[in-house]
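One structure is given here, and the rest of the page talks about it.
For chain A:
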Amino acid sequence: EKIKIGITQNNVGVDSYQTTYEKAFKAAAAADPNVDVVVLDAGGDVARQIAQIQDLTQQKVQAIIIWPTNGKAVVPAVRKAHEAGIPVVITNSNIAKEGMPYIAAFSGPNNIEQGKEAADMMCKALNNKGDIVQIAGKPGYTTAIEREKGFEDELAKACPEVKIMDTQPGDWNREKSQRVMEDFLVKYPKIDGVYAADDNMGVGALNAAKAAGRAKDIKFIGATNFAVGYEAMAKGEYYGSVYQSPVDDAENALKTAIDVVEGKKVPKMNYFKTPEITQENMKQFTKPVF
Partner candidate 1 sequence: MSASHIPQPDTPALRLEGIVKTFPGVRALDDVGFDVRAGEVHALLGENGAGKSTLMKVLAGMYEPDEGSIYIEGEAVTMRSPLEAKARGVVLIHQELSLAEEMSVAENIYLGELPRKSLGRVDWKTLHSNAQAILDRLKCGFDSKRQVGTLSIANQQMVEIARALTVEAKVVVFDEPTASLTDAEKVVLFDIINDLKARGAGIVYISHRMDEIFTLADRISVLRDGGYRGTLIKSETNEDEVIQLMIGRALDLTRRRAAAKTGKVALQVEGLSCGKLFEDVSFELREGEVLGFYGLVGAGRTEIAETLFGLRKPSAGRILIDGTEVEISSPADAIKKGISLVPESRKEQGLVLGMNCRDNITLPQVGDLTKGPFVSDGAEIAIFDRYYEALKIKTPSWRQAVGNLSGGNQQKIVIGKWLAMNPRILIVDEPTRGIDVGSKSEIHDLIRTLAGEGYAVIVISSEMPEVMHVSDRIVAMFHGRIMRSFTTEEVTEDNLVAAISGIETDKVA
Partner candidate 2 sequence: MSHSVLKSPLGWLAGNPIWGFIALIFIFFSFANPYFFALQNFQNILVQTSTIGVIALGMTLVMINGNIDLSVGAVVALAASLCVDIQGWSLFADWGNWAILPGVVAALLAGTALGALNGLIVWKTGVDAFIVTLGAMLGVRGLVFVYTKEQSFFAMNFSFSDFGSSSIGPIPTLAALFLICTAIVHFVLSRTVHGRNTYAVGGNRSAAVNAGIRVGPHMMINFMIVGFLAALAGVTLSSQMGAATPNLGTNYELWVITSVVLGGTKLKGGAGTITGTLGGVLAIGILRNGMNLMQVPAFYVLVILGSILIAVLLLDKQLNRKGKEELRL
């Protein structure tokens, strides 16, 4: 008898990370002869995700993995799945703390922690002093909110003399971020650093600064290291990022879910490592495939 596990993902195709995650997830499932998976995608829509959780319950899967489109909004749905006797594993970005009693485990990176790491890098890059701007993710999404919060809190604590002059959303979109940065460059004659909530947007900001001839004066720090970010780092144009492998993320989630179904003991918060990556230590990491 095979174990049947369902997953509803956030928004496949919106960026390479999620696409690679899905591929890795399917590959990992195919490699295990004992599991059968139902792979769904919420397309970024909370309501659709909740419908999918209902559909998965309807199909009587043995565990549901959820990549929340929104950490708060899925809590009641998670509770219901929990009450229906189906264990829930949250992947990639965590749900709000009110939902914690209803989940079997969380598997993924720590986005708040990532924001902190980025803040620490920023302090170091600027020698604890300077004026920076922030390009956030798509408004209203948990990952965006958590990274922003982690970054801002840590920055205020670690190096209060680094000031965030402005924050605007880049919607996880390189072109949008490029436009935002162009406006920043006009508005602020002096920008010492840019924090972007992912490398895709970070490189967009870098593009804009290069076009304005100001890239040399600015430190760029991103998150979720993308191939473009890795390359820019190799060229010395990009200061650093946070390394996060979607393959680790996916495999970790599947393994956690299997363990839960098989009744093994799993830690509730099952973080995988997301180390800092900078120009100095990048040799230790393979170039991301996405």
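Please note the rule applied: a residue touches a chain if its C-beta (ideal position, glycine included) is under 8 Å from a C-beta of that chain, and two chains touch if they have at least 3 such contacts; residues count from 1.
On the choice of candidates, all candidates are chains of the complex that A comes from, given by their letters.
Just so it is clear, the structure is predicted and the values come from calculations on it, not from any experiment.
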{"item": "For chain A, as assembled in this complex, the candidate in touch from 1 or 2", "value": "2"}
{"item": "Contacting residues of chain A [partner candidate 2, same complex]", "value": "12-13, 38-41, 43-47, 50-52, 54-55, 58-59, 69-77, 79-80, 96, 98, 138-141, 145"}
